[in-house]
Structure formats: structure tokens, C-alpha cells
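This is the structure I have questions about; it appears just below.
Only a single protein chain was left out; the remaining protein chains are all shown in position.
Chain IDs A, B and C follow the sequence of writing; residue 1 opens each chain.
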């Protein structure tokens, strides 16, 4: 099993004719993803390496039954693309685009909520259920199937964990990058809830960073929901100075909130293991899986 | 029985300290209505002839359990008052105010829909369940309890029908004035559906006028829902010239739509009796009630 | 309130919607000055109705002298009763295609409808009959407004049957234009806000070549500057006016009055009741001269004012007053009617039907004053028709 996407997912790519969209569509297909359609307004009727292109998401959904969308359009148009996807009933919209204005995202997120669909991102690497379906930009070669669920805010750091676990022989049910923006769709708690319900996921890695309170909310979810799988957590930015935005729009310590320490404390209190390095993440997951196997 | 309001209704008046609000609050109470609170921002803590006044609807609801509101505030503030009432979970909001800008009402109506509450009006006379509860400005002395449900767009014409039926000994379950604006809350079909479900209502009078298609939609509802009570319909404005707004903002024939004839045709096809005068309304209701009694 | 072409275009321009270069002229000299700046222009009569082209209200001129001469001619015109008080001098456009983009209240959906058509330059109603496949509509959520993707869906739908148009360019451009037009419609409380034709130029620009903007009467208080500007064009120092002079006078008096063609004056309380009174007069062979609603809780003074208003029309042979007494009291109405008759020395027949609150007192007052009240509206209608036919 897996969460959010699997071999039955029918994937649409919004912005399929752009440089990023075109490249990653091929990467996604190379990982076995069933990319059924692309959208590029005004290019309806053409195709991209055999994938039919439509002018609108509505037409694409009608023609192909797409149920997951990956968005690769530039920031000024990305919120509109998210809303178009949600309005057409796409169950999961994955927005890779970085640099979307916050007010655009506030509206887009409210729109998605109202449409009762799910959004992953924006400014996220997407997600992958190894060997079945990848939506986004997580490098193909690192993903192998296995018992670990991964959820992270940072892209490359998540890749490091995936690769590290893989090199130690531990694959993933699904790896989910929720993104580094202050206003985003699925949060740590949302994805943890999905992993809780997934029988194949036997341990979870949470990769957090400074800024906001989503790690704390995730910890609260672990504590209050009776989450019964081992959680190994890793927080980056422990030495970042307050008030400086560290790359991600959301990675900033404001006043006393959003510090790595507060996140580490909350996760520790919730019973998670805290790792200081990627190597330690791998070691701890191995131990916990081993312990469980006994 | 009755529809929408009865002796258990706890009524709030928004704009209770205004001239209209103050006068009609006393009229409503004189008809036996349980007016539990008034709202007038900045006058919280005072009272109006013993009715406690609050600054906000939220406070009024918390303190008194009000579940119906009558709005008597000037047009520039009326849409806001409607939204405040709906946001506080008031089940039925009755807006008497005339002259609310259309764009304000488009927003207010969407807001009410989203809050899943009901709106009657605006620019309507309100409603009365004789002897139990009156919200609005229908004259007190004409209402007597009985088996007829009345729903009308025009105020005074509705009063004429109430009075005419009363003088002939036929009282009402509930009389509902839906109002004459182009954008309003409850429509003919909504109120007909309520009467359909009310066991005490044995006949219904519909008082329509030119403009819009709500009478036609009402006729379609009668036809398609298997409405099994006699309906007597009366349409005013049969001789009105197209393109001239006849008082009500909604009473205007535009092009070929909204004519009295189209409404009469639709209602006739749905099996309603069409009356040409108030006297005929009274006669037809009498006949139908008599026929049913057999 | 219907804005004039130049007002609509100024609003469009302020909202970021491209319009042709133009200047307003209230005198022939101003028109000449405009032509000096703009070159070849169309001199267009500013009147709040259509059909001005056929009536000779538009002239294309090459020189300032011609502009002056044509402006002088057009400014002296009345078009279907509307005096021309200003002309809009506007440069021409190169045209690739003519489209239509409009926003209007859709009563049945209780929302504004956005309408796009690949066939512009004619009435949208005509397109709807002749080529409905070229029209697409959108009903945006009033809080969300039209989103770009929704507009694209609309444009692609309408262009499916107009393959010569460059759908890609249009879909993106129209999306932005529609969002601007919608914001404008909302901020102006527009009942109708229409660009027709929306011209696509050979170099791919979209330009609002003509427009219609009508502001909700209930929202006039939010748009006083526009109303004031409009009033300048509606009535001049010469007293000429395109609007019905009786309706203008009624507005001045604060009365809800519609002027009709007949000779039986009608006054009542409540729009439905008055409409029904008109129907009754017609039913009995009469011809109503007006619709006048005194509203709820009318005072004696308002009744007097209303009666005076109705009788300003010399065609009126008699007046039918039909009152349901709720908040409005019968004795107040009677007092007003009697005062009006005495002060204005009315000799034309008056028939008063009243019922409800203080109906007895009212009737007694009327009878005492020698005005016969009627019991039912039907009886009253028969009576007034008989009396006005007699006096004919």
C-alpha cells in the first residue's frame, strides 16, 4: 500500500509544454507514472511525446479521467492553476512552483478547501510511491519500495534521507515533500494521519525546519491521536539566526516562535526520536524497524 | 402547524432603535410575537420597552437564544446586517429594508447560502403565523388562523388577499411575503415546498407579478413535485408596458421575459387556478377548500 | 442611471481597459480642438439611447474645420427626444475581428453573468438567436470573482466555432480584461457593463470600441459624481430634456411615478396593488395615465402631493385612489385627498377606494366632503372609467 498516489493514479501535468514541465513529465513517466494528459492553454489538440494536450483542465479530466495533477507553471499563474485543478475535482493537486505570492496562496488554499480536494505544496518536490507513481521532481534513482513513510518540508534534505535509507536497504511506502512556504496545503499532521492509516507503513521520518508551528502541530497530532508507529524526526536550522529568511519563504524564526528547539522539544515530548544528522536518521529508523520486527 | 415561525420562535430585531424598527417591534409584540432582543451597535446594555439591546447579534444570540431576526436598518447597512445574522446562525433572517443595492444583495445572498440559513426578503413585508408570531410589517388586524397558506411578492396585494379571505371566514396557516427585489432569499418554490410539508395548510394562494421567472419556477415546482394541494394564483401587472420598472426593483418586463402572460400560462399548465381579481381569489379558494372538504 | 458613451469609456480607461483615443466636446470649437490633436476622428452624439448612427448623430471628419461644422450640426440635434449636449471625438481603429464581452445581472441565478461572444458589433440578443454556439457564459461566485481559468474555459468554449480567431492569445488577454471589467462592474454597482464591439486589432490588441454601462438605481448614493456629470448632459440651460418631463418632476418631488399613455390617473400604496389597479382600469375599458405608489404609511401631505402630481398631466380626466390601510391610515388619506381637492380646486372626478386601518373614519370624512368612496376595487374601477368616459 501507499498514501495519496499509486499505480492506479491518472496524472495530469499543468504547464506540460514549459521547460520544467516537459523535462519532469518525462522523468515521471520514466518512473512508471501514468501521465494521461497535459494542459497548456492554446495548445489543445497537440501532444507532448504522446501525451495529449488540452486547453483546460476541465477538458483534460473529461477526456482522460485524470485524478492527480502536477503543476509546473510560473509563479504569477500558479495560484490560478491550483484553483482550476481543484474546481475540476482533481483529488490531489501537487504544486511544484516556487515563489508564489502569499496572498495568491491564501486565496488558492481557501479555494481548494472549499472544493474539498487536497493540495500538496506549493514550493515542494512532490511525492513518490516508489515504482508506482511519482508526481514532482524527486530524483528517480533513489526511490525503492519499502516500509518507511517519509514526510519533509525541505526537498534536498528529504532526498538525502530517502537515499540514505535506501543505501541501508530500507525503502519507502511513499515519500511526501510538503514544501517550504508559509501558506501550504497538506501539513505534517495531514500526512501523518495518512501514514497512520496505511498498513504497509511501519515507521515514519519527519524532516522539519525552522519557522511556523507545523512541526509542533504534527507533534501534537502524534501525541493526541495515539499514533502507534515509530517516528524519527530531523530538524534543520538549529543554528540559524532569528529574523533571517533561510531560503524558503517559510524558514524564518520570528521572535520566539519557529525555533528548532521548540520543535525538537515538542517532538521529543510526543515520543519521537530526534536525529542530529542524516546518518543518525538512518540508524534510528533501522533500530526501530528492527525492534518492531522482533 | 405553520411554516417558518410559530409561538416558539424567539425573535431578534436588528435596528430596534430606529423609527421603523421601534414602531414595528411594538406591533409585532402586540400580535403576540416573542421579541427577545434588539441589536443596535453602541447601544448595548440599554433596553427598548423592556426588550434588551445588544451591540452585536452574536451577543444577542448568546444571551437570549434568538433564532429569527427581523431587519429594519437603512439600505447602506442592510446587507451587512443580513450577513451578521446569518453568521451567527440565526435560522431565519427577515429583511424588510427596501432599496438595497443589487451587488450588496448578490453578496449577502451568497453569504446566507454558505451559512446554510434562510433569508426572507429583502424589500418584503415579512411573514405571520396568525396569533403566534409576526416578523415584519403585515398589518396585525387582518390575520386570523386557518387552513390557507399565502405566499406573495407584493405587500399590499398580499394584505388584500389576507383580508379578503379573512372576511370570508378563511384564515391562514402562515402568510409569507417574499418581496419584490430581483435578488432575494426564499422564492415561491421554497415556500411552496414548506406548505407542501405542512399538514395544516389545505390550500395555497400565490400572488405574483411581472418580472423575472420565479413564478414560472414555482409553477415548475408544482408540476414536478406532485404538489397535491389546490393553488390559486394571481398575477399583477398584466397591462404594464415592457421596459418600465413598476415600483418594485424586480417588477420590470425585459424583452420577452417576465410577462404576466408567461407566468399565467406556466401556472395554468401546472394546474393552478388563475384569479383575475382579489374577489375571485377569495371565491376560488372557498370553492377549492369546500371541494376538498367533501 | 445609464452612462453616456464617453463616461463609460473614461471608466474603462481608468480600470485599465484599452479604449480608442478620444476627447469630449461640448461646443463646436472644442470639437475642432479635439480634431487638431487627434487627426481624423468620428464625431459622436452623446445620448443615452441607441440608433444615433442611423439618425445622423455620427460623422467621420478629416479636418478640424469639418469637425467644427459637424459638431455644430450634431449638437443642435434631438435624437429620439434626447437633445445632444456633447459629442465624443474619437480616432478610428483597424479591425481584425469584432467580439463581445458583457456583464449583466442574471436574476434567475442571483448573480452577475459574464457573457463572451465571438460575434461582436451586434446586439447580444440577436447573436443568441442566430448563432448561440458563439456565446459562452460564466457566473462567478460573487466573493471569488471570475478566475482566469474560468474565463479561459468560457473563451475556448465560444471560440470552438470561430476557428479563425487566435484562441491562445485571446484566452489570456480576455481573462485579464474580464477581471478588470468585473471589478469595474462591482465598484460601479453596474446592472449592465458591456463592451460591444470589443475590437481585436490586426496587431493582436483588444480595444473597447463601444460600451454600455448602467448603474443600479439603489446604489446612486455611492456614485454621486457620475450622476452629477450625467445631469449636465441630461438637462441644459435651455430646459431641453430627453426624459419624460412628468417623470422628471415626480423625481424632484420624491414620488415613485411612471408616466403612461392613458387618461385615468392612478394612485395606490404598494407596487403590486398599484399594478393591479392599472389592470382593473384596463379590464373595465379605461386607460391608465400613470403608476403612482405612495408607499407605506403615507401622510396626508404625501397624498396631496401625489394627487397634484398626477393632475399635472392635462390628459388626465379623473383619478382613482386605491389604498389598503395597514400602516397607512384611512383618515390620513382622506384628509390628504380633501385638502388637495380644496387647495387645487380640483373639479375632475375622484374615486377613492380604501380598506383596512381607519377605513370607517376615512370614508366618513370623504362623504362629508362630498367625495363618494367605493367599497371594492372592482366597483371603484367601474366608477372611474364611467366618470372619465362621461367627461370625454
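Note that in this section a residue touches a chain if its C-beta (ideal position, glycine included) is under 8 Å from a C-beta of that chain, and two chains touch if they have at least 3 such contacts.
Computed from a predicted structure; not experimentally measured.
Considering the whole complex, the residue from A:30, A:106, A:168 or A:197 that touches the absent chain is A:106. Across the entire complex, the residue among B:5, B:22, B:37 or B:81 in touch with the chain not shown is B:81.
Although one chain is not displayed, chain C still touches it through residues 141, 143-144. Although one chain is not drawn, its touching partners on chain A can still be listed: residues 75-76, 99-104, 106-107, 109-111, 137-139, 141-142, 152-160, 163, 180, 182-184, 207, 209-213, 217, 236-241, 244-251, 255, 276-279.
Touch with the hidden chain on the side of chain B covers residues 41-44, 55-59, 77, 80-81, 83-84, 87, 111.
Quick note on the criterion: only the chains that are shown with their structure count from here on.
Shown here, the protein chains touch in a chain-like sequence that does not close on itself. Ranked by number of C-beta pairs in contact, the top chain pair is B-C.
Taking each chain's centre as the mean of its C-alpha atoms, chain A lies 52 Å from chain B. Listed for chain A are no residues, as none touches two or more other chains.
None of the residues of chain C touches two or more other chains.
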